[in-house]
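This report concerns only the one structure given below.
The other protein chains are all here in position, but one chain of the complex has been omitted.
As written, the chain order gives the labels A, B, C, D and E, with residue 1 at the start of each chain.
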Amino acid sequence: MSKGVLQYDVGEQVELFLLIKSATKGIASNGKPFLTLILQDKSGDIEAKLWDASNDDEKNYVAQNIVKVMGDIQNYRGRSQLKIRQIRPSSQVDQVKLADFIETAPVSREEMTSKLTQYIFEMKNPNIQRITRHLIKKYQNEFLEYPAATKNHHEFVSGLAFHVISMLDLAKSIASLYPSLDKDLLYAGVILHDLGKVVELSGPISTVYTIEGNLLGHITIMVNEIGKAADELNIAGEEVMILQHLVLSHHGKAEWGSPKPPLIKEAEILHYIDNIDAKMNMLDRALERVKPGEFSERIFALDNRSFYKPVFHK
Amino acid sequence: MSKGVLQYDVGEQVELFLLIKSATKGIASNGKPFLTLILQDKSGDIEAKLWDASNDDEKNYVAQNIVKVMGDIQNYRGRSQLKIRQIRPSSQVDQVKLADFIETAPVSREEMTSKLTQYIFEMKNPNIQRITRHLIKKYQNEFLEYPAATKNHHEFVSGLAFHVISMLDLAKSIASLYPSLDKDLLYAGVILHDLGKVVELSGPISTVYTIEGNLLGHITIMVNEIGKAADELNIAGEEVMILQHLVLSHHGKAEWGSPKPPLIKEAEILHYIDNIDAKMNMLDRALERVKPGEFSERIFALDNRSFYKPVFHK
Amino acid sequence: MSKGVLQYDVGEQVELFLLIKSATKGIASNGKPFLTLILQDKSGDIEAKLWDASNDDEKNYVAQNIVKVMGDIQNYRGRSQLKIRQIRPSSQVDQVKLADFIETAPVSREEMTSKLTQYIFEMKNPNIQRITRHLIKKYQNEFLEYPAATKNHHEFVSGLAFHVISMLDLAKSIASLYPSLDKDLLYAGVILHDLGKVVELSGPISTVYTIEGNLLGHITIMVNEIGKAADELNIAGEEVMILQHLVLSHHGKAEWGSPKPPLIKEAEILHYIDNIDAKMNMLDRALERVKPGEFSERIFALDNRSFYKPVFHK
Amino acid sequence: MSKGVLQYDVGEQVELFLLIKSATKGIASNGKPFLTLILQDKSGDIEAKLWDASNDDEKNYVAQNIVKVMGDIQNYRGRSQLKIRQIRPSSQVDQVKLADFIETAPVSREEMTSKLTQYIFEMKNPNIQRITRHLIKKYQNEFLEYPAATKNHHEFVSGLAFHVISMLDLAKSIASLYPSLDKDLLYAGVILHDLGKVVELSGPISTVYTIEGNLLGHITIMVNEIGKAADELNIAGEEVMILQHLVLSHHGKAEWGSPKPPLIKEAEILHYIDNIDAKMNMLDRALERVKPGEFSERIFALDNRSFYKPVFHK
Amino acid sequence: MSKGVLQYDVGEQVELFLLIKSATKGIASNGKPFLTLILQDKSGDIEAKLWDASNDDEKNYVAQNIVKVMGDIQNYRGRSQLKIRQIRPSSQVDQVKLADFIETAPVSREEMTSKLTQYIFEMKNPNIQRITRHLIKKYQNEFLEYPAATKNHHEFVSGLAFHVISMLDLAKSIASLYPSLDKDLLYAGVILHDLGKVVELSGPISTVYTIEGNLLGHITIMVNEIGKAADELNIAGEEVMILQHLVLSHHGKAEWGSPKPPLIKEAEILHYIDNIDAKMNMLDRALERVKPGEFSERIFALDNRSFYKPVFHK
Partner (left out) sequence: MSKGVLQYDVGEQVELFLLIKSATKGIASNGKPFLTLILQDKSGDIEAKLWDASNDDEKNYVAQNIVKVMGDIQNYRGRSQLKIRQIRPSSQVDQVKLADFIETAPVSREEMTSKLTQYIFEMKNPNIQRITRHLIKKYQNEFLEYPAATKNHHEFVSGLAFHVISMLDLAKSIASLYPSLDKDLLYAGVILHDLGKVVELSGPISTVYTIEGNLLGHITIMVNEIGKAADELNIAGEEVMILQHLVLSHHGKAEWGSPKPPLIKEAEILHYIDNIDAKMNMLDRALERVKPGEFSERIFALDNRSFYKPVFHK
């Protein structure tokens, strides 16, 4: 695989196709317009300034377009910046496509779908199984495409499904060590816990919160959906309320967004499984970019801590 | 009206019919069984001990039964206690009935129903009006009978409806002073905000939390109900989500049980209206029992504060 | 009314008289001096840079002067900025005056004075009435001119009086719904609660904290003043202490600046009246600038929340 | 000095004159009245039960009376209790007096007065000196008699003056190590900081909070007094406000009762001097009763910590 | 296995050998001495009162002795109590021994030792392996006998080793799902994290905190021990500091007793493994005693929550 834009060091020259993540017009101190471009490929994103931007530039360089850029990696206030020497829109002959520039889960959709199907298949309680299957079916496409969050962890295409698949494997191995745990509840809890994100968030790329996401949130959205699913499937057992409770309580505490704390054993463990998988994802991605004997960048969602990679970790 | 059990002073002798609120068996240090009875009438409740309880006593003196008691009001560790001299079960000839012993709202159901109807009638937005009317109709009986809480404020029969009616009047007068407020949203928010309590709580007397109340809570329950009502009524506008948000956010903060804080002007004001009415209810009931120049008992739900009644408040 | 500076969109050209709120000298990266001007009219204020400022410019363009400006509204880091093309000091022939550029309460002083007089007149307790009248008389001019705060809410000329007048109306309507409330205490509490701001703050425009404001604060200042007023008026009843308590406790909690929490029923309600009126003022001003279906700017004093205006609010 | 009631071990028999601190009537499980007496001498206080109390007993054994008691020290739920065998009121021939039973400061009033006079005499700033002298003179008797608190620290007769005297010595030695400190401010701050307690508390024995103490608190009371003193003495300099600030801020933080934190260097140090002296008093009194190698009782005002006395502290 | 004392219902009569966990003398209201005995077997402990205790009783019935008791299970203030009808000390002929009455880990020491040996054997980094082996060897006996805590979780004989063994299995399965984790660090962290408890606590039964436990705590104790072990083994690599950091940070946050939060990936995960295993232990033990459709007792170390067992959990 060719080198991504974030893998160049300060001082190096780059010549790359990059996707415009966002473009904002500004006015320089000399009174002329310029564009602040956020450019990305799978390695991440970098800021670039296009000075003395013409009207054509403003039209050509907008979010979701792909450009060919030649320039230098520079250090600006401690962060990398790309100084543009030449830039042009990509054309058909360049044979580049959106998917080449966007980070996605390291597992294929087919594989994720098949794993998910298997876990649902293993459920023994028919009420739990039917509700879970119904909701996954209803939101299948979005589930396989959406990120798990706008930032912090699994914030990439298919991040939600990837997060769920990893959590399912973790749930399985914990349940085998603590056999009193109800696997059906754990699996259903894992699958449904963040499914409301497909309504809370705007989509797989340039992801923002929807109005419903802001006013109700993914937890409330999915608790409602479980209720409706049960109605449609004519299911009346206590399982409905328990599934709603699993989703409702999975943030663990009121101040973290769960109006009820976990009051079922599996709800308590679901909260931990969610945490471990999210944190491993953040830690691995942060430490990947760090050499042994160094500290990582501060990770906001981990209380702004900076993690150390021991020198004996080659 | 005759004097209630709480209106007697320490040292006075009483002879009253009282309702048994709860009865618990214990074993005295001499090894003999005794009953701890909580006895109540409309003035409140008091503890009493029935020493050397026989098997018959255990059967006769159970919750919800009415008894005739003769005894003395005593002080035990700073709280009043009723020392029983004589006790007997009431019989038909006594012509006493449950309703005589239970505190209820000071306004009749008819009056409350008519006020409520009027407020719903005044709504101009048909979506808001139809959802509100649908849900009030669905839970009309419970709404008119349930307390607003198990303790703290409006913890009496019909307390929920009484709380809502008072809040509606307050909402109306605030909306007339701040005309930018949407009265429809305010009225609907007031009517629906605590309606989930008819599922969260067990009933109008000896009220406890239901399992659904513990695991989901009245906020989540009613948010779900609004969604279902909209489905049944085939209503799809943004009003549905806004009504859900009003209920969802009415506790004001995550740590007080609202997973989203108020993000609509009327939601913010609803929170204040709820607070003012609940606090006025608690304050009036606490200060009623206090003489000018004295402090009230500590009020748990008001940060355990003890309030002062000025000497010039005759 | 003509269009204010904040009502222009980015890209539009303006030609306006504006008041200089503040002027700060800086040195550009080319070594030449420039001025950062904050320019305002009744619609609000905007930043402007005057590059290559001469000595004359420094003398002409100082706070409280009025200037004629021609320029463009631009976007700089997400905030509007005014790019100055031409600027000149205003002169007598321009016939512009300070008052044209400063936001003031939407009610005239006469009207506010007359309302205030009426509320004081309605008081029945002579001690409460005399102390209130004495203090309002002592600080009448400042009371009618000062803002209620340096920022957040009612931060405009006569904001303090306007806040008090609105609160009095709210107090009246709440007291009529909850007749156990002592109107005299409520009215006096409303009138005196923030009166210490006339000492805490520097004046009606370019408002900052005084040294006494910083070291003692408006609450302590007014509690002292009530004590002195009682001495001068030879009033000795418990009303003095109660009025001091109302002022002392009106922030509600120690961490919000009240060394004692409300311990009188009217003090508790005063705190809510203050909150509702301040929040309605902030909410109305923030939502005024927002279209249906959009979120407002974040409001710092409302926990940094961004409020939504429903699409059905035309 | 003879052995005090707290110096007896469980199992020992006592025959002592003791002061009744409080007497409360109760009804035993056999229906007969009894008295709970809190009896004290200089060593501390102990609970005693007087079973089968007659009407005469109720009249004889009331707070502030002195009794002769014979009985046994017993352990009841981990605390010492005095089992009364014989009790009788004291009479003139017993030649006992109140002062013999009440803990007081270990320094005489004369000595404290003379120290105080000396510190005031050393002040160089006449405004600070005159205000301090005026207020000490106004409250001289109470200052020399009151405790510094109802519990926690210096909760004995003359505790307030003793606390102030110790703090003055500490202030002097700190000021000599950090010569930038203004001794006048430190001394005046120490002398005035808790002087409001003579209004906040009810008196030297059986001390409770007054209504004014509850509604305003000693800080607000003394800040007002400083203002009035300045008026009476016709002093107008900044010293008045600074002295008010010293008293206002001496609790250090809003949540500890100071609406303004220390904003003057001497205010910051005053807060520390107050803390050190109060804590040394609590620690010495708690550790006095502990043997080397043991932990003290939990000390509520020190975050409920239990302190260890090292074995090498003989 | 025969029925344990906690498996009897209120009202049932018992005749059992029980171990005296503690014995405290008191004086009854009739002036006669009595003993409060805490009696236990493997099912848990129960309070019993022995009235009118003779001198012989005081000598016979002391902690660690075994008694034969006949009596009734009663309810006293909501908790079970054993009313003693007959009691006698056990003698040789009874053939009962301490170990029969004390809860121990459900896995044998041999099995635990062998598992531990295997995990240490699997370590690849010699420095980590040698330090871990050295410390386990040094404290082997205590490690296999001590509880993991005085209460809350794993508070039984060999609880510490059992907790560590379970955590090792969990660590292994998590590490196999997240291969970037360093197994050596995880295993060593698990083995050493609570090893300081063998100094912090007094022993396997009637466990209390030692003075060193109170003043330094198990975290500090073990961090010191790792330093000393490295010195003795002449190991100087960064592994020493990393192991100290793993132990130091395993409580996760300063306010939970870790002066440094986890700053190594494995330290973060260690904290979660510790939590999951401790919580599963508490949850399983609490829910064991609960029927489907009921709530457990409140669990103090789980934020005082009461957990629900769904009705479909047979």
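Keep this in mind: a residue touches a chain if its C-beta (ideal position, glycine included) is under 8 Å from a C-beta of that chain, and two chains touch if they have at least 3 such contacts.
Small disclaimer: the values here were computed from a predicted structure and weren't measured.
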Open item on the list: Among the chains present in the display, which ones are touched by the chain that isn't there?
Closed with: A, C, D, E
Open item on the list: With the missing chain put back, one of A:N75, A:S91 or A:N141 would touch it. Which one?
Closed with: A:N75
Task: Selected from E:L263, E:I276 or E:I299 as touching the chain missing from the view - done: E:L263
Open item on the list: Please output the residues of chain C touching the missing chain, sorted low to high.
Closed with: 24-27, 29, 31, 211, 214-215
Task: Where the missing chain touches chain A, by residue - done: 28, 49, 51, 74-77, 81, 83, 293, 295, 308
TODO: Name every residue on chain D in touch with the hidden partner chain.
DONE: 125, 166, 169-170, 173-174, 176-178, 180, 182, 237-239, 242, 261-265, 268-269, 272, 275-276, 279-280, 283-284, 287, 295, 302-303, 305-308, 310-313
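Here is the rule we go by: only the chains that are shown with their structure count from here on.
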TODO: Moving only to chains each one touches, count the minimum steps from chain A until you reach chain C.
DONE: 1
Task: Minimum number of chain-to-chain touching steps separating chain D from chain E - done: 1
Task: Interface copy of A-C among A-B, A-E or D-E, judged by whether over half of the contact pairs recur - done: D-E
Task: For chain B paired with chain C, centre-to-centre distance based on mean C-alpha positions, whole Å - done: 40
Task: Where chain C and chain D are represented by their mean Cα positions, the distance between them in whole Å - done: 45
- [ ] Give the residues of chain E that touch two or more other chains, as numbers and ranges in rising order.
- [x] 29, 295, 308
TODO: Can you identify all of the chain pairs that touch?
DONE: A-B, A-C, A-E, B-C, B-D, B-E, C-D, D-E
